[in-house]
Each structure stands twice: as structure tokens, then as C-alpha cells.
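One chain of protein is taken out of this complex; the other chains stay put.
Our next item is chain A:
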Amino acid sequence: MASSSAAGAGSTDPAAARRNTKRPKYSKFTQQELPACKPILTPRAVISAFLLVSIVFVPIGVASLIASRKVVEIVFRYESTCIPNNVTDKVAYIQSSADKTCNITLHVNKHMKSPIHVYYQLDNFYQNHRRYVKSRSDEQLRDRSEENSTSTCKPEDTANGKAIVPCGLIAWSLFNDTYSFSRVNQSLKVNKEGISWKSDREHKFGKDVFPRNFQSSAIKGGASLNESIPLSKQEDLIVWMRTAALPTFRKLYGRIEEDLNEGDSINVILKNNYNTYSFNGKKKLVLSTTSWLGGKNDFLGIAYLTVGGLCFFLALSFTIVYFVKPRQLGDPSYLSWNMNPGGH
């Protein structure tokens, strides 16, 4: 033992050098001493946070609600109205080749400022069904040379041995009711341009891709397409191909670019072609203006007001409770060893 001390004395220098290499380098990071902000929830911070939320939320809620209330919406459900009274088998009727024109009148109860968006709304239509969503070929839609990439489109991939363009269930089931509007015998023009997303027109649907062999199989689905118009101009198709998230959905049909006045009666000549009768789906025609927030939906405003109000209530109750039962911050008497002495 004593000898080792002698040995130690002789070998201090190299040992020290070796040691220093193992010494952890000091830095604030490695020692976990980085400067940090340590916010704590003081009563003032809590109450201010609640107040802040309510101050921000209530105005937004009011604004949203006003915006939503300003929107004028005419909804007309027509899937039963447009079936002649004597028809019992609605499905057979809709699948027949009879003339399914239907005249309806809409009443404008409130002035509607242009543009007025025309939508059709379907109910109970599962555009988001996995089989349906997948049944399309983006390559084919975009690129003329990819005409035959229809593997994802089954069973609407080929007809008569040739590829269908556009293939797949989505395109095949294209909505084919049409509407034309007139006011006091003066027709209202429905502008169907620009109803789809620009990016879709320009990048997803080819300018040189033309419908071919479409709706030529044994079972006809929905609308047919004009084979001389490229897909990028077939805006109804483009809108339809953007599948909806929910089984109840609207799709843009066109825009009426004239104001509609209060009391106006709008005549709609409606071609009721689309089969929603098999699955009891509703069909609605919707005319709606928009606000900065979009269409008519009070929910957002109500939600904002609710949360804002709740926060105000919380701010209030926290304030009251602080006054009733204040606790000084950092009061050591609340430490566990002071709260229940000996009861560790």
C-alpha cells in the first residue's frame, strides 16, 4: 500500500494528461444549465389567458355569425317532387329513357347579391367509400400517353377491349342532372366556367386528353362526356372527381352572375336523370351567396361564442375563487412537509 504512493508520485504527469481527456467538457448544454424561461401559471397569468381567449373569441364568433347570417341560401329538395305521381318504381323510372324534365319554381325571399352559386346536394352518397375513392387513374387523366394505365379503375377500366377515358367508378357515376334557370321568362345564365380548382384544370386533367369509350359499357352510370372537349375543360367532371369527405355533400354546378331580388320567382327546368332512388338518396338544388367565410353555417360562430363565453366564465370563477381563498404564490406553508407535519 505504501509502495503504491511512491509509484503514484512518479507517474503524475502522463496520468494527469490521460485523465484530462476523459474529463467532460464544461458547457452549459452538457451540464443542463442552458438559460431557460420557466413560465409559471400565476393567477394573473391564468386569468389573463382566459380573458384574452374570450376577448379574441367573442368578436370572431360575432363576426362569423354575422357573416353566416348574411348568406342567403335557397335549398330545394326535388328527388320526390320530380317524379311523376303515377310512378311507383322510382328506380325503373329513373333508369328508363323517358323524358325526365321537371319544372320547379324557387322563391327568393331575400335579395341575393351576385355571384350566386348553384350547387347540387346529394345525401347518403358515399363518395368517400374506399372502393370508390380509389377507383380512378390520375395518370390517365393527366397524360394522354398513359391512356392504358387503368389498373386501379376496375371494374370500369375497359369496355369492348379498349381503355375507358376517364376510367373508374368516380367518372362513371358522374352526376347528370341539369338545371336551367329563368326569371320572368328571361333566362338566367349559369356560368359553368371556373367552378373547379385552377390547379386541377391545369395540372391534373390534361388539355390533350379527350374522353373516349366513355359510358359505352353495358351498364351506363351517369353523365356522358363530349368527346371533342378535352378533360381540362370538362369542369363538371373535374368538380365531381374531387371526392367529398362526407356522405352528404354539395358540389358546385355553376354561378349565376346576376343579383336576384327579393320576391323574384325563379323557374328551373330540371332534368332529373341521376339515380339516387336505389339508395334513398336525397337530391337538392341549392342557390347560395357567400360571405368572406364561405357559405351558410352558424356553427363556427356559435362555437366561438361558446368557447369565448366559457373562458370568460372561467376567468370570472378563478377571480372569485382567488378572492375567496387566496394563496400567496411561493408560500412555503403549502409545501408537503408543512401541510402534514410528520406524515411523510
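We take it that a residue touches a chain if its C-beta (ideal position, glycine included) is under 8 Å from a C-beta of that chain, and two chains touch if they have at least 3 such contacts; residues count from 1.
One rule holds for everything that comes next: contacts and distances are computed from a predicted model.
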(message) Out of "Phospholipid-transporting ATPase", "Cullin-3A", "EF-hand domain-containing protein" or "Zinc finger protein 511", which one is the UniProt protein name for the chain not included here?
(response) "Phospholipid-transporting ATPase"
(message) For the chain not shown, which residue from A:Ile104, A:Val190, A:Ile269 or A:Leu314 touches it across the whole complex?
(response) A:Leu314
(request) Based on the whole complex, identify which of A:Arg142, A:Arg183 or A:Arg212 touches the chain you can't see. (result) A:Arg142
(request) Decide which residue listed in A:Ala49, A:Ala159, A:Val190 or A:Leu316 touches the omitted chain of the complex. (result) A:Ala49
(message) Considering the whole complex, not just the chains shown, which residues of chain A touch the missing one?
(response) 1-3, 5-7, 10, 15-16, 18-20, 22-26, 30-43, 46, 49, 53, 57, 60, 64, 71, 73, 115, 117, 119, 121, 125-126, 128-133, 138-139, 142, 154-156, 169, 172-173, 195, 197-199, 203-204, 219, 221, 242-252, 255, 275, 278-280, 288, 290-297, 299-300, 303-304, 307, 310-311, 314, 318, 321-322, 325, 327, 329-332, 334-338, 342, 344
